[in-house]
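I'd like to ask some things about the structure below.
With one protein chain held back, the other chains of the complex are shown just where they sit.
Right after this comes chain A.
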Amino acid sequence: MSVQTLRWAVADGRTLTGRALAHWARRPGEVAVALLFPVMVVLMMGYLFGGQMDVPGGGSYREFIVPGMFALTMAFGVETTFAAVAGDAAKGVTDRFRAMPMAPSAVVVGRAAADMLHSVAALAVMAVCGVLIGWRVHDGIAGALAGFGLLLLLRFSLVWMGIYLGLMAKGPESVAAVQILVWPIGFLSSALIAPSTMPGWLGAIAEWNPMSATVTACRELFGDPGQAGTSWAAQHSVLMAVVWPLVIAAVFIPLSVRRYRAMGR
């Protein structure tokens, strides 16, 4: 790849990131709803269900669920990515891009960059909400940064899952199917409920869920309440919080690239 090609790839990626940002400026209401939805979930869980919840090992349930909600917010992001990719494909916008002399990578680079920015904003909103309901970082700034780094790594891998599913979809309407998929996977984890309180076999699945790896690792790095489970995955949550996203990305990046190319066959 020549320097010139690389320069255009960066410029085109930036143009398409700017397109997503312009969408937010055009539809601030939609952005607000997307950012506030996790806040609503955390308030619901924390104040409606929270009274009946005991955190194994002690500590506040509300503080327990904030790292879980960070990770769930990353998981909900699959829907955003999916809807944008499927919408462009269905409306012929993807075809227009493909028939233009622009860098082919820009379509996904622009998408990924915009979605990562969106996720940073979502985490910031969630963190402020967390602080307001009593969540704290107890183990210093380095741990906190590492925790947010792991969350964004998870999101990055899920961007590719969203791109792949979006390219496979018949239209943006199938976002409902993705939502149905995201919720059980998100909840069957240590995000909002300690797996040790689940039936044994279910708890084991939950502990091996990539979501749980990130959530448990964040609790450890933030010094928040919640006991890591006894499974190998739970005992090595920081390692797994790096490995799982890399595995997901390693699966979905080549699948997405193949699918994008296959549009020309």
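Just so it is clear, a contact is a pair of C-beta atoms (placed from the backbone, for glycine too) under 8 Å apart; a residue touches a chain by one contact, two chains touch by 3 or more; residues count from 1.
One rule holds for everything that comes next: contacts and distances are computed from a predicted model.
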* Structure fact -> Expected UniProt protein name for the omitted chain (select from "ABC-2 type transport system ATP-binding protein", "Carbon starvation protein A", "RsbT antagonist protein RsbS" or "Tryptophan synthase alpha chain") would be "ABC-2 type transport system ATP-binding protein"
* Of the residues listed, A:42, A:55 or A:106, which one is in contact with the missing chain? -> A:106
* Structure fact -> Full-complex touch with the removed chain, picking from A:96, A:136 or A:258, is A:96
* Which of these touches the unseen chain: A:29, A:200 or A:264? -> A:264
* Structure fact -> Residue list for chain A contacting the dropped chain reads 8, 11-12, 15-16, 18-19, 22-23, 26-27, 90-93, 95-102, 106, 263-265
